[in-house]
Structure formats: structure tokens, C-alpha cells
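Excluded from the complex is one protein chain; the other protein chains are retained at their positions.
We just call them A and B in the order they show up, numbering each chain from 1.
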Amino acid sequence: MKKNQKLIISLLAVAALFFLAWLVEQTQGTQSMAVTVLQKGAVYALIAVSMNLLNGFTGLFSLGQAGFMLVGAYTYAVLTIPMAKRAAVYQYYNGGWVQFTIGFLPALLLAGAAAALFAALIGMPVLRLKGDYLAIATLGFAEIIRAIVQWDGIGPLTNGSNLLKTYPTLKNIMPGNTVLFTFLAVGICIGLILLLINSTYGRAFKAIRDDEVAAEAMGINLFHHKQMAFVISSFFAGIGGALLAMYQGSLQANSFKSSMTYEILLIVVIGGLGSVSGSVMASFLFIAASEWWMRFLDSEMLIGNFKVPLLAPGFRMVVFSVVIMVVVLFFRKGIMGDRELWEIGARRGAKGGRKKA
Amino acid sequence: MKKLLALLVAVMMIVPVFAAAEDVIKIGVFEPSTGDNGAGGKQEILGIEYANSLTPTVTIGGQEYQVKLEIADNQSLTDKAVSAAQSLVGANVSVVLGSYGSGASMAGGDVFAEAGVPAIGVSCTNPNVTLLCDYYWRICFLDPFQGTVMANFAKELGATKAYVLTMLGEDYGVGLGKYFVDAFQKLGGEVIEENFTEGNGDFAAYINNAVNGGCDVIFAPCATTYAALIIEQAASQGVTFPILAGDTWENSAILDAAKGKDVKVYCSTFFDENDDSAAAADFVSGFKAWLNADEGKKTNNGGNDIVAAVSALGFDAYNVALAAITAADSADPAAIAAALPGVTYTGVTGAIAFDENGDARKDMAYIKFANPETGAFDFVKTQSVAE
Partner (left out) sequence: MFNTLLPYLLAGISVGGQYALIAVGYTLVYGILRLINFAHGDIFTAAGFFMVYLAASLPVGISVPLVIILTVILGFTVERVAYKPLRTAPRMSIMISAIGVSYLLQNLMWYLTGGLAKQYPGLPGLSETVQIGSASTKIVTIATPFLTIGLVIALVLLINHTKIGMAMRAVSVDFETAQLMGIKINNVISVTFVIGSAMAAIGSMLYFTNYTAVTPTIGAMPGLKAFVAAVFGGIGSIPGAMIGALIIGISENLIKAAGWTAFSDAFTFALLIVVLLFRPTGLFGEKTTDKV
């Protein structure tokens, strides 16, 4: 009974949040900074949760997220560019190889599938590696994927190093309801991840994280479960990448660098390794702070005749990275530790984290 | 953490208070002032600021409005360009100028189009900037033209085999490189094409490839950061054949790199300081005086008072924007966008009128030589495309 009640309360809370987000767009307009933050924050939330599934729940330290996002984003964009625009987009490749267009929904799913396929191929060899070796190998794979996508030889497919654009974006799929669309897409994905985490598989993942040897002794097939976590995480990273492409409106392989993975990793750490709700909150905080609230640090400010010192382009990122270092060093558990928002109070010694919408 | 959050929230609430003012029309400046193209972007901003200092007001509906420049740094990166563009749209600008570098313009274009804010490209030369975006206009020449010009010029220098080097992931360079290759091959030349990756510092092997491939000219349209490295490396390997590039290379970074070395560096560009038209001469002398009056501006110009072509273009772009605002007689972006196609303007870089794609019909490029002895650009010739 109690479980049911809790579920209903959670769903109501999520619905209320969605409504608030929708309200923000209706009142502030699609072009406002608040809406931008909600869109990008939601996309990053999905990517951060997918990375957390791997790093926080399964204990696999992977740094390949940007690579899988790249695969997803490109799959989506290449498949959805309207026929009429292909000649212009692929201006150096005679319109490219792909001569059909599919809807955005199947393209989103295919984006995830393509990323998952890559992960399955890469996972077979690299998941045998441990700890930091796995991290550096996945980082290497992400860089290799980026080099291949930019290679002129498959330019007719990927447009080489040139921009892809004119594919359906957030703004032309549900005009005026971009936030609602993003929240729905991201919400469904995160919901699926939550279901997975609370299933037998999820418990097996956590067992592997806590003690591989013990987990194996309990009859958990290590490789099989690691591979599964890796593939599922990449599937959602791929969808996240596609959503990011939809958010940006144009796409270039160059922006999916290892620094993007680092950013997402830092979000996961700030939210708490092993906490889905922590990752979600941290994403919104991270994006809001870096894109919006701290912008003023980048421009000169005059209060009367007094010129505020230090304020100059780039200062925002310095302050921002100092804050991150403080979290990493002194608040090692992040906002949520390894607990979830709805578990607060359920367990003893809960330390409060506050939700910002 | 909590205190910090509280502080942030407090600041958020205070900031908008400063922004409120009346009778102001905002023009967005969408330029890189950092990153690979930062040096050039700063010069373009200088041109715009100079124009703003000469004509700080515009009359709309009989009332005088202050023009306020809203500058956003796109960091020469396509992903940062999106958020920079959003911040301009969020600041309610009426029209946008920029950017130096086609990639950033193409990435930002969608944001402007969706918001219905017209943008005027200053020195972005890739055809897709205007072709794939209905809200982008442009006042400079295009890459198919520029590539052909440089191919013709290479041929005139007696080159038969060209080494074309561009950066992976950079729309501007890769695009211009392709047009050069097409044109050069049509002229009967041979070509080797290669790419380097972003952040690359080691150009030794590339120059070796050019020498070993029997090339007698290098065409390397890329950002100034890499240009300096390429010139340095070519000089240390004793490359004596000419090195050509597009408009980005007209920058003091190139002059510094070439100074005192045995290299022949040429680039094509939009404008020449010694242009003999009265408008140009006025602009050059005024701009130099303006630069020399302020040490900070001079530093942004690369530490000297050489007038970059992009500064001249920035100057023209600002005036075109004012002409459009006057023609629309409104600060409403939609009205300005509707008025822009009909705007004609004779600026310091020549006459500007837009064709059906929104591109200015420019058919002349200035070729300049980076003089290693004087550390200045020497005007070589003007070149247009032979039909």
C-alpha cells in the first residue's frame, strides 16, 4: 500500500514540475534564458544520468560519453535532414549518400540504437580492463570515433568536418512547447533507467560496484552485466546526443571533445555518484550557473564610478571551476551522495539537498 | 554552498535593474574575442565600435534613439556560438552583426532565424551562411569567389602543384580549400589535400609532405593561431615557394610570424588601407587616430595601427544596419528584416546591394603580401575572376 502511495506522490510531483516548466515557457517566451536553461539542463540531465548508470551504479569508470553522444547526434541528424535541403547541406559531396528522410521519433530511437551498437562492439574488448585503464581506453575510443566521423572519406555520410543543419530541432517539432517536449523525452528515458536500476539487473550492477569478487561468487556473470550496463548507458547517451543536436540546431563533430565528457563527469560528481535525482539537479544547477547566473562575471561592471575589479571575459569559468574544485574536495558526496530525493527521511542521517526548478 | 546559492539568486534579481533604459536600440555584436579566431574578431569589433562612435544615434519615427552595442563572445566555437547567440536574442537586440568565421555564423544563424532577428554577416565567407538561413545577409565576398581568385593567383605565380592544408572540423577552411582545389584543377594544376586536427601544434610532417610531394605553392586557409605555426615551420624547413591563404590571414599575428624570415606569404582580403576612394581614405585616417588615442584599443588591434580589412567591413556592417533601421523606420527585428533586402549602401569596402540569397555582390579581392622586412602588408594587386 505504502509503496503505491509513494509512487503516486512521486508521479504527481513530476507532473507538477512538468507543469511549472511548461508555465515558464508560456510566460517567458521560447527565446528567454530561463527556457534555454530548462532545455539544455534537461538534455544534460539525461546524459548525466546515463553516465551515472555506468560510473555511479556499476562502478565502471568510463570516459567515452562524448563519443556515444556524437554517434547518436550524427545518426539523428543524418537521417532527418529534409530531402530538399540535402544538396545544400552536403554541398561538397553532391548531396551525400543518404537519399531518404525519416521522422524524428524513429530517428531518435535509431540514434540510441547506433550508439548502443558501437558500445557493444567497443565493450567486448575494453570491458576486460580495470579502473583507470578502462577510463583511458574509452577516452581513446571517443577520440577515434571523432576522427572517423570527421574523415573526408565518409564525408558523403557525415558531411566530413562541416556543419550539419536543417534537421528538425526542438523549436520546430513542438513550437511553443519546446520545454514540455524535452522534459517528456528526457523524463521517459530517465524513468526507464530508474526501472532498470530497481530491477534485479540494477541490484546486480550495484553488487559489481561494491565488490566484484563477491558479486561473481553470488553467481553474477560479471562480463555480461558490465556489457549490459555499458550498452544501455550508451543507448541513452546516444539519445541524449540527438536531443543535444536538436537543442543546438546545428551539429559539428568538433564540439564532442573529451572536455565535454569531463563536464558531464563533473555534473555527475556534483550530484552524487549513484544518485539519479542528484544528477538531474546538478545538471540544471550546472547549466543555469554556467549559462545564465554567472554571465555577469564576464563583463565589466560599473557601480557608480567604481569599476568592479577582476571582471573580464573568462572570469565566470574561473569562479565556476573553483566552485567545482571545492565540491570535489570538501563535499565529496555531492548534493545527494548515493541516495535519491524520495529516500530522504526514509533512512537515518539524511542530509538535505534542495530541489531547484 | 547554500550561501553561495543565495548570493547568486540575489545577484540575478539585481542585474536586470541596471539594464533598464529608455530610447535605446540594441545592435548585437556576435564575434569571437577569444579562441582561435579571437584576434581577428577583435579587429572586426573595433571597426563596429568606431562606426558606433561616429554615428551613435539613429532616428526612428522622428525620435532619436541611442544605439547600444551588445557584444557576445562566441569563442570561435560552434557550440559556444549557440549560447552566445541566445544571449543576444535574450537581450532583445534588433539586429545582429557578425561573425568572423563562418562556422560560428552558421551555428548561430538558426537561433537568429527562430527568433526572427536579422543578422548581417561581416566577414563570414561560406555560401551556406546565407543559403541555409533566411535571416542572414552578408556584406563580403564568398568562398567560391575567393577560392577561385587565389587559384588564379597561384597560377599567375607559376605554380603547378598545390598543397592544400585545412583544419578538420572548420567549415571556413575546409570549404574555401575545396573551392580552391576545384578552381586550381580546372586551370590544369595538381593538388594534394590534407587536414590537421584541432589543437595540433606540430606542422613539421605537413610541410615535409608539401616539399616531398613536389608542390610549389601551399594554400592553407585556417585560423591565425595555426597560421603562425605553419609559417614558422615552413621557414625552419627552408620552404621558398609561396604560401597562400584566405582573408583570415590578414592579421598582425601573420606579420609577426613572417617577420625576419625567408618566406613568401600572400593572402586575399576585402579592403586595402591605401584604397584611393575618398570614403576609404577618410575611414583609414579617422580609424587610425581613434586607435592611437586609446592604448587598450590599439592592443586589441594587435599592438599597431594597421587597418585590417575586417575592421573596414565591421564599419560598413554597422552602417548597413543603421540604413536598414532607418529604412524600416522601426526597432522591430521583423520590420528590419523586411527592409534589409532593399537596402543599398556605398561603404568604404565598395558598394553593397543584396542579391536573392542575401549576399552582397562583391567581385573584387585585394591580394596582399606579408613583407618580412617591414613587418607590414604590401598591397600586390586587386583580382577578380576572369570569366
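Criterion: a residue touches a chain if its C-beta (ideal position, glycine included) is under 8 Å from a C-beta of that chain, and two chains touch if they have at least 3 such contacts.
Since the model is a prediction, treat every value here as computed from it, not as a measurement.
Although one chain is not drawn, the whole complex shows that of B:Q185, B:N200 or B:N274 it is B:N200 that touches it.
Considering the whole complex, the residue from A:M33, A:L53, A:L265 or A:I287 that touches the absent chain is A:L265. Here the missing chain is touched by one residue of B:Q66, B:N212 or B:T344, and it is B:N212. Shown as candidates are A:A84, A:A217, A:I303 or A:L329; the residue that touches the absent chain is A:L329.
The set of chain B residues touching the chain not shown comprises 33-36, 38-39, 75, 168, 194-197, 199-206, 208-209, 211-212, 224-226, 228-229, 232-233, 235-238, 253, 256-257.
Summarising the interface, chain A meets the missing chain with residues 55, 61, 125-126, 128-133, 135-137, 139-141, 143-144, 147-148, 150-152, 213, 258-259, 262-263, 265-266, 269, 273, 312-315, 317-318, 320-322, 324-325, 328-329, 332.
Criterion: only the chains that are shown with their structure count from here on.
One finds 34 Å separating the Cα centroids of chain A and chain B.
Chain contact summary for the complex, chain B toward chain A: residues 1, 4, 8-9, 11-12, 15, 33-34, 73, 77-79, 82-83, 86-87, 89-90, 103, 106-107, 109-111, 114-115, 127-128, 131-132, 167-171, 174-175, 178, 193, 195, 197-198. Those residues of chain A that touch chain B in the complex are listed here as 30-33, 36, 85, 88-89, 91-92, 147, 150, 152, 160-163, 165-166, 169, 171, 248-250, 252-255, 289, 291-296, 298, 313-314, 323, 327, 331.
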